[in-house]
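Shown here is a partial selection of chains from the complex, left in place.
Each chain carries a letter (A and B) given by its place in the written order, and its residues are counted from 1.
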Amino acid sequence: MSANPITPNIPFDEDGVHHGFLRLPYSRDDSAWGSVMIPIAVVQNGEGPTALLTGGNHGDEYEGPVALQDLALTLSPGEISGRVIIVPAFNYPAFCAGSRTSPIDKGNMNRSFPGRPDGTVTEKIAHYFDTVLIPMADIVLDFHSGGKTLDFVPFASAHVLDDQNQQDACVAAVRAFNAPYTAIMLEIDNVGMYDTAVEQQGKVFVTTELGGGGTATARSIAIARKGVRNVLRHAGIMAGDITLEPTVSLDMPDGDCFVFSEGEGMIEPVIDLGEKVSKGDVVARVWATGKTGVAPVEYRAKRSGILMARHFPGLIKSGDCLSVVATVV
Amino acid sequence: MSANPITPNIPFDEDGVHHGFLRLPYSRDDSAWGSVMIPIAVVQNGEGPTALLTGGNHGDEYEGPVALQDLALTLSPGEISGRVIIVPAFNYPAFCAGSRTSPIDKGNMNRSFPGRPDGTVTEKIAHYFDTVLIPMADIVLDFHSGGKTLDFVPFASAHVLDDQNQQDACVAAVRAFNAPYTAIMLEIDNVGMYDTAVEQQGKVFVTTELGGGGTATARSIAIARKGVRNVLRHAGIMAGDITLEPTVSLDMPDGDCFVFSEGEGMIEPVIDLGEKVSKGDVVARVWATGKTGVAPVEYRAKRSGILMARHFPGLIKSGDCLSVVATVV
């Protein structure tokens, strides 16, 4: 297999703060000898663990990129022992376009692992992380939110893993992140996920969903900012105490948590995010867009719990996930 | 001037409930003899005033369309005296596309009045309202929200008008709508607005901004649903008492309320919607997207008040309105 074509223009093993790029050659009609330039910062000080921090895995999610740009600007080597690798915009072409997937190849970064060195742009980036960056790390934090089409109550989560020790380490890091909600989930379909790639290399992994709609708020950014520092402290990279507030534990035990639309139309949410819902309650109605006088289709919860996620845009298509109900543990 | 080509397929002057279309012939590459079919419902019972109710003036705003689809489905002639004309999706092509403006001609309905019978699709619709529907009405309620790119605290508003009696009537109707916030505004640039067209015909006019982001919530829809019924009661079309809750009065006295971005980047909101802000406070930061290690540009409030509106998407371009600060009266 050929070598990954990405080259960094900063060192990974020198003390201090380095701001630079991962340069991926990308020949195209509007630049024969062009490149994708993924911003990266590395802060290092002496011996210690390595944290790999990523935002913009999906390009329309902003809590991670804001918190990581802020961290890259403000974190000084004197505050740490070890190394912090910061990539605020993992799928950089998607991030520039403000879209979930890459405008170059429609690649969903979180379904492109382990990637290929001779594949699409998204696959090449995935392969570089899989073969170069993940191996450098002890702990990995990947920020997500709902993006332009989903909205979530803010939570951090770990996965159920075969290796109980690894799972325990992940759960401890998630609890250190300390989002308002916390979820330990069994990922049924983990094919191609960054999460899986990291976990398979035996690393401690934390992921989040901190809001959505393709925006961020002062409140949701504060969660991200506190969480990342908490995780660095938990990992022993930063000194100082972890700030902890109450968190609600959630579970999504099976497919009955999900309600899918079976037609298209305009959504009327009946339950808002974070509100309680009982099995059989109407969670949303879908109205016709082309006629008046037609009764809406009602969608009902298949379990009791709280509304954890919902389709964000006002219009919906057949097959879109309308809402997710999580049980409170 | 030629006649407006729109024809309704339901009567405007018969008692009962009629659901139908305003049909606008529209010849195009994918349908030589096609039409734009704007859904309309007319509910009439005996004598009384006429209310004209519109949603979807901008196609990505949902509180109005949901409340009006609901009203069109549930309002029975026995509940009213007079006539209610309901158009849930005023700029219907934009509504179908989920976009502010029409995908056919990029027409912004609220800047297209008085329209033209031989103009673009948007101008033809505007002309039909200006010459046929507005003249039928005594009171006009037009629903707005922020759409995909703005977010507002929920308010209803009337304009400062030359005719004090007309202004008083509008303000009374706005107070009857009873949104959580209420604003009486001087519209400086009213060229082409539906508002202006209605007011110039001497009608009572109520407009709103009930949220934004291209979505709606159970809470924001409840405001719309209550408001429209309150207005119908206020107008004497529906019987029954008006439900009133506390409202906060806002004012936007001059251009210093608006903060515009002078560059592009990723927004970090520092103040959330509805929160207090003092003159000189940072309301938002704009971060570089292509580099790490660059300090963000900070934008500060030019007056004190509350954050009334903000740019919604996570990315911003030069010239976009970043935030609006309103004074509390």
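Basically, a residue touches a chain if its C-beta (ideal position, glycine included) is under 8 Å from a C-beta of that chain, and two chains touch if they have at least 3 such contacts.
Bear in mind that the values here come from a model prediction, so they are computed numbers and not experimental data.
Here 2 of the identical protein chains are placed; the entire complex in the file holds 6 of them.
In this section, only the chains that are shown with their structure count from here on.
Averaging C-alpha coordinates per chain places the centre of chain A 35 Å away from that of chain B. Across the complex, chain B is touched by residues 17, 19, 37, 39-41, 60-62, 65-66, 69-70, 72-73, 86, 88-89, 95-96, 98, 151, 213-219, 221, 266-272, 275, 287-296, 312-315 of chain A.
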